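Let's look at chain A:
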Amino acid sequence: MEELFFIQGEVAPALWKGLLVSFRLIVPSALFGVVIGVFVGVLRVFGNPFVAGLANTYVALFRGFPLVVQLFIWYFGLPHIGIYFTPYGASVIAFSLCSGAYHSEYVRGALLSIKRGQMLAAQALGFSKVQMIWSVVLPQAFRRALPGCGNEIVYLIKYSSLAYMITCIELTGQGKIIASETFKYTEVFMIVGAVYLVLTSFASWGLHHLESRFRIPGFQHYGM
Partner candidate 1 sequence: MMESLAAIREALPYLLQGSLVTLGLVAGALGLGLVVGTFLAVGQVYGSSWVRRLVFLYVWFFRGVPLLVLLFLFYFGLFTFFQINISAFTASVIVLGLISAAYQSQILRGSILSLPEGQMKAAKALGMSNVQGIFLIILPQAFRLSVPGWSNEYSIVLKDTAVSYALGVMEVMARAHFVASRTYEHLPLYFTAGVIFLILTYGGTKALRVLEDRVRIPGYSQR
Partner candidate 2 sequence: MNGNQIILQVEKLTKRYGDKEVLKDASFSIRKGELKILIGPSGGGKSTLLQCINFLVRPNAGRIFLDGREVLYSRKRDLYAYRQKVGMIFQDFNLFDHLTALGNVEIALVRVKKMSREEARMRASAELDRVGLKDHMEKYPAQLSGGQKQRVSIARALAMDPKVMLLDEPTSALDPELISEVLSVIRDLRANGMTMIMSTHQISFASEMADEILFMEDGIIVEAGAPKKLFARAECQRTREFFMKIAEIYGESR
């Protein structure tokens, strides 16, 4: 029993340090990911064929390559052509770009589901394309994309653990270090798992809450 407390004394600070790194990975990546996703999504739906084509290629690549491969490319691969990133930097870039591709899928779906008639009405009123997108389409698309994008952020919380594989020591990495020193793999990873569970549950709950807050009566389902 004392062993347990002793371990908590040693283990807890290290895990806490790792958790802070995890936050510093997740928050920027989530933000960048959403911004990239909205931008790319809009380009895919409203851009001219060339731009849309580029955007689609980006999405196909970054959704097709496993995240592990992307992480390795940014950290181990780019030095090959002279670009060096820290483990942290490479992780944030990889997470943001990968996440952004997935976000753009949800944004695209949401944009396509907005009834065409509204856009025609906006144009008839004299809105420019940009104004129309900003004032009429995005506010509605945001609500439709919220579940998908919110889910993607929950995924990001889980996949942030992969930063360990390119030596960025966040929560999982710290857990592995401690576990390999003490051989208490089961205990340590149960704690680590529990922490992630709390994070993802909290995020899901928050997402749910947001969805209710922004609900428009009668505006539930996709596409008509």
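Criterion applied: all candidates are chains of the complex that A comes from, given by their letters.
By our rule, contacts are C-beta pairs under 8 Å (C-beta built on N, C-alpha and C of every residue); 3 or more make two chains touch, one makes a residue touch a chain; residues count from 1.
Not measured: the values here are computed from a predicted model.
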- This complex places chain A in touch with one candidate of 1 or 2, number 1
- Task: Provide the residue numbers of chain A that touch candidate 1 in the complex, in ascending order.
- Result: 61, 64-70, 72-73, 76-81, 158-162, 164-165, 172, 175-176, 179, 183-186, 189-190, 192-193, 196-197, 200-201
